[in-house]
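Apart from one protein chain that is not included, each protein chain of the complex appears where it belongs.
Labels run A and B following the written order; every chain starts at residue 1.
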Amino acid sequence: MTDQIFEYAPAPESRAIVDIAPSYGLFIDGEFREAAEGKVFKTVSPATEEVLSEVAQAGTDDVEAAVRAARAAFTGWSALPGTERAKYIFRIARILQERARELAVLETLDNGKPIRETRDADLPLVAAHFFYYAGWADKLGHAGMGPNPKPLGVAGQVIPWNFPLLMLAWKIAPALATGNTVVLKPAETTPLSALFFADVCRQAGLPKGVVNILTGDGATGAELVAHPGIDKVAFTGSTAVGKAIARTVAGTRKKLTLELGGKGANIVFDDAPIDQAVEGIVNGIYFNQGQVCCAGSRLLVQESVEEELLDSLKRRLATLRVGDPMDKNTDVGAINSAEQLARITALADSGEAEGAERWSAPCELPDSGYWFAPTLFTGVSQAHRIAREEIFGPVLSVLTFRTPDEAVAKANNTPYGLSAGIWTEKGSRILAMANKLRAGVVWANTFNKFDPTSPFGGYQESGFGREGGRHGLEAYLDV
Amino acid sequence: MSEKSANTEKKPAKSEAAAGRTKSAKAPAARPARTPVRIDVLKTYKLFVGGKFPRSESGRVYEVTDSQGNWLANAPQSSRKDARDAVVAARKAFSGWSGATAYNRGQILYRIAEMLEGRREQFTSEIAAAEGLSAAAASAQFDAAVDRWVWYAGWSDKVTQVAGGANPVAGPFFNLSTPEPTGVVAVLAPQESSFLGLASVLAPVIVTGNTAVLVPSEKAPLPALSLSEVLATSDLPGGVVNVLSGRTREVGATLAAHQDVNAMDLTGAASDAELAKELEVAAADNLKRVRRPDAAADGDWSGDPGISRLLAFLETKTVWHPIGV
Partner (left out) sequence: MSAGSSASALADVTSSDSALRRYLHGLPGVDTVGLEARAATLGTRSIKTTAKAYAIDLAISMIDLTTLEGSDTPGKVRSLCAKGSNPDPSDRTTPQVAAICVYSDMAATAKQALSAGGGAGIKVASVATAFPSGRAALSVKLADTREAVAAGADEIDMVIDRGAFLSGRYGKVFEEIQAVKEACKRPSGSGGEPAHLKVIFENGELSTYDNIRRASWLAMLAGADFIKTSTGKVAVNATLPNTLLMLEAVRDFRAATGTQIGVKPAGGIRNAKDALRYLVVVNETVGSDWLSPDWFRFGASSLLNDLLMQRQKLSTGRYSGPDYVTVD
């Protein structure tokens, strides 16, 4: 018996729970319709390259129609007493809880992330986010933003593909709670969960036009944020696109919040709880295949524990289970698209070319789909591209430091400023480091933690504005 | 089966159902002709302590009537020992309930609202009978009460953000103040508003993590006793709310003097200034936090409740921690 090895048999989540239609239209004014120009595009499962469905490509006329519908709905929605708005949003939260498994499977199919993550992280957070903001709808006067704060109007929202439904929740929940109406564009590669969300709105009886979903590509997003009928723009995505949007809205009255890229430093001191630090590093950069804007993509480890930590980290990485995202035991799934895989590959290659030492976890990658083995680079310096540019993939750059000041200097030496991690058993050091780090979120002895009550957002080129918590209301109120 | 469903379809109209309880015992003729001798099954109203439904250990009941003096039910008349048991149950529940996440507590309060919606007819008729209201007026009270539970459900994970915060002390210290529940709160519910007033005083006490011993309206306790059945089926842990019908003065006095009760809401003593003072004096023995009856605020339950009832039963804890590498 002992010569056998404990191999986990495949434990695939059932696909039967979700029914994906062969094609989807745009959700405008409470109903699905084809794009005015009749264009469509395909969405594929990145784990298998299977075509999941065909969705409409929204053009100028569709953006116009959606904004008009949202504008028309704004009058009634914003005039509704907060108590009643709250109850709609509570309904949405409860329906999302009820349909969580279906939506988790859908998200895994369309995005490529493991079912374990969509089931245990994405969907619970999605429902919780709506639940939290539902409660604000009738309490806005208590939010510290004046006695009777007013909504802005129509929000144009553009979201990324890394947490499709969660980013939707971060955008739509506070917008609705504050009395705004919404035109949302999901990412080109992950449109399906937003379209299913439209159905959740239908079940909740949400008045038509309050939420409109436009599928499309970057051009659609650009049209939306440029539309004069939009009062508020919220964007999550790359820093380059964020800058373009900032230029677009310049000189208008549109209120803007941007949640962009990052190059988070995860700082490990020699007195850290080492086993938990290893888990935190793994969670920081390999969660969601590293396709997380706040990923801890730079590991800053104190020189005195570098060897010990790297040994532990490599041993742990060797146990990561990479493969079929629908398998309940998979830890690391597929990269979201061929384009993203190419970008990760190119950056990783630059790391080698620039002289860093590459190590990848031993794992077999599937034949079809887009895959990248969990990888780390040692001997990385601040000058390397892999230490400066956001890779947005499962690639960790390991740097060292000798003193707290050096750690702060290196951590802050980036145009970004979204997240940072600190690992030490010494409380006063945590707080001193946190004070000096220029990052919108600082995790101590943990990483990648999210909660609807907790504001999230970046410094510098990681964007501005906060999502989540009481602070997240401000972006949608005229204050 | 078809026979049965045909019968239920012909149940009395709403207004009749509202008064059904008083009428039914003596007026079977009002029933559809097909079931001329159908006698209603009357409910035995019981206390709610530690998640269970006991009778009063004293064996006492008192007569509850509608506004016209018609008999509605016999309600348990709680004794000192019932109060003692209720405090024990509330104390036992405190660590779990206050330790639950705010999100969890919020979901449970929202669940209470969901469960109430399904019992609209029952509560509307009980409120109408208890307060002498028309069906429409009782229904409005019910609606407002459900919305009140929703309002407070939403506060679970927000009150800390509104009532707490970081303090910029002059020194290298992280300094954070956080509200915490005070403990076991004895609540004398309003005497007049048997259901909306009840929700308005009970929900803010428990949403922050306190546990409650509730003394409902003395003359109109039935909606509160029925609310227990909703609380018992809403994932609310046993002992978080305990309901003791009876004489406000008698039960109130025991609770006010009880050394393991941390706070007391005297709203139910609004019409008896002497009693309110007596209870406040007794409460001073272990420095209970006391919320005095407020004639101006407590009369009308339909307005914006604000957050004063939330804040009344919270302690503020301030944590200092040095900052330095």
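Going forward, a residue touches a chain if its C-beta (ideal position, glycine included) is under 8 Å from a C-beta of that chain, and two chains touch if they have at least 3 such contacts.
Remember, predicted model here, so these are calculated numbers, not experimental data.
Q: Using the touch definition given at the top, which of the shown chains does the missing chain touch?
A: A
Q: For a quick check of understanding: of A:Glu98, A:Asp275 or A:Glu307, which residue touches the chain that isn't displayed?
A: A:Asp275
Q: Of the residues listed, A:Thr83, A:Asn329 or A:Asn412, which one is in contact with the missing chain?
A: A:Asn329
Q: Just checking the interface: what residues of chain A touch the absent partner chain?
A: Counting only chain A, the missing chain is touched by 1-2, 4-11, 116, 120, 271-276, 279-280, 319, 328-329, 425, 445-446.
Following the convention adopted for this analysis, only the chains that are shown with their structure count from here on.
Q: Hey, how far is the Cα centre of chain A from the one of chain B, in Å?
A: The answer is 42 Å.
Q: Within their complex, state which residues of chain B touch chain A.
A: 102-103, 106-107, 110, 114, 147, 150-151, 153-158, 161-162, 174, 307, 321-325
Q: Once bound in the complex, which stretches of chain A touch chain B?
A: On the chain A side, the touching residues are 83, 86-87, 90, 94, 128, 131-132, 134-139, 142-144, 404-405, 427-429, 431-433, 435, 452-453, 469-470.
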